[in-house]
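Okay, structure first, notes after.
The complex is shown incomplete by one protein chain, all other protein chains being positioned as in the whole.
Take a look at chain A:
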């Protein structure tokens, strides 16, 4: 291959012309041109012995016609960094589209630098931008980068498999016209002609009209839709060892099984029970239903159960129904009437008698599900009256909580039945005392709307997720968050606690689910590939091994947290507003926007659908398994769905 330098003595432009003529076999013209040069300018030009490569010729022409594009060599580094900043700062739809261009542009920048024999700049460029590109790189591409790093001169390009692959072909990328307009406008405005040139010459961009389309973003597989940085992080994070065992003082441990329960246990469970009884002759406790894993050590300070609460829970646990394929749960549906599609959040309080509903007009309503007028046990829903003694709301009435200044997005109540937390679009989380029915604290730290709040199974913690792309872990004792969980590329739409209170699962608009270690604040699991749309709800199974996530397109994914593996995927019609595992973790319930309560078998190795119950045009906003394994569904009746 010839070098860039023309050692013949002709000017660059003349040299280009000669090359062009030679290449196109216009030998007569070439000869006369050489003659002309020799006579007129007195330059004796040796005709080229080798034909220059097509691309290079083009490059030479370009560099003559647009000298700034070549002169801006020193700007490659700067240009690329500015481009990177521009692309990552765009709104979601454009960012996802243009992000895919960054890696090919990086490589062609490198190759150009090599070709121009700017080895110093090449090194400089590589070192400064490698950190950026590594965020984008998928695992396989790290090796590619290593290969490219070895490049020293243009001769290496042909010998280097990676470089020659890129050098001799144009990378094909599908792009929407609008994204491309945005990009070219930016490049023109900031005079990044070098990158503009790469865009025009090196890349084979296939346009489609209009705005970026999700389906076009992922032409091959769902994996491609996930930003590479997340993939990379996922591979790094998902190997981390996490402790998914339950806490040593789990209440189920203390509830002794009755003979009846033993009978109800399925075959698998029975084997487990036998094992345990043979290995150590301990009491058979309800906990066996949740597995025999080792209990973890507490890594964070946690409050212990108050006695009366523990007693009540134990009573409920001993009454707990065993659910499986043959024994489906009873579902009690609470429908909100005359709310005119204003209901935005529903929640069952921890006493499992009252429900709280948040509305678009910033108000929260507490209502008792207990029938009014002393019609005792009409529905057989509430077994004994002492339980109802601590109902927060008098039956048949509603208590209104006012204080927020934006639609309520989520509600969550503490297990000790003392307070209720509400998240709102006004960027605050409020703590309401259920005794006083007053707001006690307003937690403000999120920089935008708070999309979800979840109270930890052990006080005093709770977690929130919001518009600013962060999830935060708080203590009710402090006004500022204890941990900021940063890593999601977009809004954090849903938050759920792991039963052992050491982990928080979050679902985000970037289509991923993450599991965070509360103690360290690090993402320990990044679950990708399950969804193509915003993850609107997450749930963690009571035995702590599984997680489930639902997206706005109606897909539900079940994950194995330990192996960070996708176990199964189903699809329903409407956006999944809520997911809940039953108290033994054998079943998953979903509530969606089409008003269907779906039941999914989560106990078996491959999760499968069990049943679905349609309501009457009422979107189901929340599903909740009570401690006795009765499923509550909360829905809103709408005249015009």
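Some notes on this structure:
FYI, a contact is a pair of C-beta atoms (placed from the backbone, for glycine too) under 8 Å apart; a residue touches a chain by one contact, two chains touch by 3 or more; residues count from 1.
Simple rule for what comes next: contacts and distances are computed from a predicted model.
Per UniProt, the protein behind the absent chain is "Putative TATA box binding protein associated factor"; the candidates were "LSM complex subunit LSm2", "LSM complex subunit LSM3", "Putative TATA box binding protein associated factor" or "Peptidase S24/S26A/S26B/S26C". The residue from A:34, A:425 or A:473 that touches the chain not shown here is A:425.
Across the entire complex, the residue among A:98, A:113, A:473 or A:552 in touch with the chain not shown is A:552.
Between the chain not shown and the residues A:187, A:355, A:411 or A:602, the one that touches is A:355. Within the complete assembly, A:337 is the residue of A:241, A:337, A:436 or A:605 that touches the hidden chain.
The chain not shown here touches chain A at positions 91-94, 178, 181-182, 185, 211, 327-341, 343-345, 355, 360, 365, 367, 369, 371, 379, 381, 398, 406-407, 409, 425, 448-449, 451, 467, 491, 493, 509, 534, 536, 552, 575, 577, 593, 597, 611, 613-617, 619, 621, 631, 633, 637, 639.
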